[in-house]
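Every protein chain except one is present and positioned as in the full complex.
When the chains are written out, they are named A and B in that same order, and each has its own residue count from 1.
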Amino acid sequence: MAALMLWFPFSPMATKFWLVTAVFILIFAIGALGLNVLTGYTGQVSLGHAFFIAVGAYTGAYLGGVGSRDITGLGLSAAIWIPAAGVIAALCGLIIGPTALRLRGLYLGIVTIGLVFIGQHIWVNAPRITGGPGGRTLPSITFGSFDLGQDQTIAGITFDSNALNYYLCLFILAAAMLFVWNLARTRMGRAMQAVRERELAANLMGINLARTKITAFVISSFLAGIAGALYGSQIHFAAPNPQTWDLILSIQFVAIIIVGGVGTVSGALLGSIFIGALPQILNNYAGSIPFGLIQTTAGGGGYISYGDAAAVVYGVLIIVFLIVEPRGLVGLAARARRLAARYRSTRGAPPSVPSQRPASAEEVVK
Amino acid sequence: MTVTDRLVRLRGLGAAAIIAGLAACGTSGTSNTSSGAAALKTGPGIDTATKTIHLGVLTPLSGPVAVIGKPLTLGQETFFQQLNDSGGIEGWKIDIKDHEKDTKYDPQTQVQQYNAVIDSVAFIAQSLGSPTTLAIQQLADQGKVLIGAATQSSSWVTDPVMAVIGNPYSIDIANGIDWVVNKLGKKSAKIAIVYQNDEYGQDGLRGYKAALDTYHFNDVGQLTYAATDTSFTSQIQALATAGAEYVFLVATPSPAGKLVGTGAALKYLPNWVFQGPCWSGLLMTSDGSATGKPTPLNNPAITSHINVLGFQAQWGDTSVPGMTKFLADHDKYAPTQVPDPYYMYGYAEAEMEAAVLKKAIDSNDLSRQGILTAKLNTGKITFGGLTPDINYTPQLGPVAEQTGISAVDITVPGFLKIIQAPFLGDAAKTLKFPAS
Partner (left out) sequence: MTEFLEFLFNGIALGGIYALIALGFTVIYRASSVINFAQGSFLLLGAYLVAWLHVDKGLPFAVSVLIAIAVTASVGALFQIGVLRRVTGQQVFTIVMITIGLNVVLTALVPAAISSIGQSGSDIGDPWGSSTLGIGGVTLTYVKVWTVITTLFVLLLFFLFDRYSRYGLAMRATASDEEAALAVGVPTRRVNALAWGIAGAVAVVGGFFLAGFPSRADPVLGLASLRAFPAIILGGLESPTGAVVGGMIIGVVEELTAGYQPNHASWLGTNFYIVAPYLVMILVLMVKPYGLFGQRPVERA
């Protein structure tokens, strides 16, 4: 998998479009990994991820962007503003955490929606940092004179700007995955999972609930901040309207970890690939749906535009997928491995027992 | 203005480089032509085998803003189709349908779709929306890609890659206030503005403030709203309490209709002055056509209090020389399209692009740089009065500055009729567009 991802920009399918789509997928995976620490490992439902993404983006813009009479921008190197975006977002998490984490389950989920709306209010009313309602431009990623916003030639090979951003994001994601993978095996990581399974029991075992939850919140916010700064550098411009940092963005992150697999490291990446690439594939092929149902150009015939048709298919696929495999892509992968193992053990002989589907709770009740 | 300042700072260098490059290319172009049948310089999107020029379109074809994106794109399709049918530009055909991409009015999707088409098109024939166009502006500057900017934000007029037609929003509002204060002579009228709280609204507000500095009129309120609002009672109460007699609206049709309707219901009927994008035929009938069912706003007591600012001619006004051909093309290529200002805008935008391409073909240079050079030296482009004449020169700045005032007339096709011919007021002249 890793080798495949390193090779991707050299593959024949790496057009500009798929490269930039891959960059967005990697960025979403970094943010989703953060949410997975909070929601997947620690069991704290958050729909406020978009707030921390925005904090990261505006931190990047403030430190790395170019200033003007009305907007501050310090023009620093990306080596400073990318980590700083994570740190500032983590600080916000540290401040908000103790208040938010008093609440449980879906209550927490909805209160964190409030965070998204309060954020929108702040972005509109802090023009020196955010550009106010008019928004501000965001810098491309630059280390000294090396600008990832331009095509660059390294050792005789010319890299598309999107490929450069791809490798940077891949590197950051790999580091983040390694960190989270290790975290899950530490004392703190086990404490988080204990909190998720049963809070009261965890408390009786001597786990400091507040400390565990706040740590998860801070790590989650840190990764969201990094993802936000990277995201901002790719969309080049950020304004609170129309809805750049809205609830839909938060929901997208939740969708990624659920479709990918809750509480797993690889789930964040698998989910991002699914959620990030699927709409694009559908967009490209919705025009091939027959019977003249689809309108492919503004003046063409058909009943529904290809963008809407793609959205409908996308929604249906999410529903069908979660019915078939509620544990997400990670569950699907595990099932495939089991099947492969069984196939190997029977040495190619036709399986005597039909492959078993894990029984659902409903069937157990019956 | 914040946005403009920032943009100019950011790409001052890039702009200078592009303009500097022009001089060189300009001369080499001339020497090519003088030497006779010189080889044509080409670039992405130019298919010399079939003599076709491919252009990209980035526009919302689904979602709430598709009501603008669809007719606008259809207007472009209509113009290029009739152009191709009448022989194209010196034998060159223009294609936009192969690279028409749905952006859903979302900056991320815009960036992705830009990357999807950019290697196979000569330039972007339409990029709709301010936040979306800002998302690709840095990319376009670097790639020297011409962008047909289908948005009237003041930000574009100082960027050489942005090909704009019509007035910046700020100029329309400033002229609208001039109309009230000077043309109608209401020097002491109580005036207010309600604007959408985003980049578009801020640009309108900028024009309003420039007019305030020039005319020192009686400003009784600067109110705002959010795009998702369902209730506009508080804004109406505030306007009524302040006694505003002229209210300028920088909004989109849905909130504009809600504001006027809420006001009418609460017996508050000031003179509403709409910024162009507030208007839609859908405010008057259920489908925007003359045969649709009238809406509650379609009531002389209300419509007599609505005026609309704009730089375009009104649909069906055959006193404008280009109107007859425009209507004939509409009937031939898009007969189901209801009268719509965005359709006319798209048609005119395509006409501008054809003029730029003709200049580039005449200069024997269809490379990116060649097309950009052509744009900056096209000079005067006329639209038969559909939209004001523009003049493209290396000297950047607003391309049009005159605003006309329309009133609602339910008997004409687009429901609007010009009552004040386009003019330029003093306040609009004071608006600064850095680097122009």
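Everything that follows uses one rule, which is that a residue touches a chain if its C-beta (ideal position, glycine included) is under 8 Å from a C-beta of that chain, and two chains touch if they have at least 3 such contacts.
Please read these numbers as outputs of a predicted model, since none were measured by experiment.
Chemist: Report, in label order, the displayed chains that the undisplayed chain touches.
Modeler: Even though it is not drawn, that chain still touches A, B.
Chemist: So which of B:Lys41, B:Lys97 or B:Lys258 would be touching the chain we can't see?
Modeler: B:Lys258
Chemist: One chain isn't shown here. Among B:Thr224, B:Gln275, B:Thr303 or B:Asn364, which residue touches it?
Modeler: B:Thr224
Chemist: Which residue among B:Gly292, B:Gly384 or B:Pro413 touches the omitted chain?
Modeler: Of the candidates B:Gly292, B:Gly384 or B:Pro413, B:Gly292 is in touch with the missing chain.
Chemist: Decide which residue listed in B:Ile118, B:Ala192, B:Leu282 or B:Leu386 touches the omitted chain of the complex.
Modeler: B:Leu282
Chemist: In the complete complex, which positions of subunit B touch the hidden chain?
Modeler: Looking at subunit B, the ones touching the missing chain are residues 62-64, 67, 197, 223-228, 230-231, 233-235, 237-238, 241, 254, 257-262, 264-267, 282, 285-288, 292-293, 295-297, 299, 302.
Chemist: Can you list where subunit A touches the absent chain?
Modeler: The missing chain touches subunit A at positions 39, 45, 99, 102-107, 109-111, 113-114, 117-118, 120-121, 124-125, 133, 198-201, 204, 247, 251, 254-255, 258-259, 262, 303-305, 308-309, 311-312, 314-316, 318-319, 322-323, 326, 360-362, 364-365.
In this text, only the chains that are shown with their structure count from here on.
Chemist: Taking each chain's centre as its mean C-alpha position, how far apart are subunit A and subunit B in Å?
Modeler: Those two chain centres are 36 Å apart.
Chemist: Please give the residue numbers of subunit A that touch subunit B in the complex, ascending.
Modeler: So the residues of subunit A touching subunit B come out as 15-17, 19-21, 24, 66-71, 124, 127, 131-137, 140, 149-150, 162, 231, 234-242, 244, 280, 283, 295-299, 305-308, 311.
Chemist: Quick one: which bits of subunit B touch subunit A in the complex? Just the residue numbers, please.
Modeler: 2-3, 5-7, 9-10, 59, 61-63, 66, 69-74, 77-78, 97, 100, 102, 104-108, 111-113, 115-116, 118-119, 131, 134-139, 142, 196-199, 201-202, 226-227, 333-334, 337
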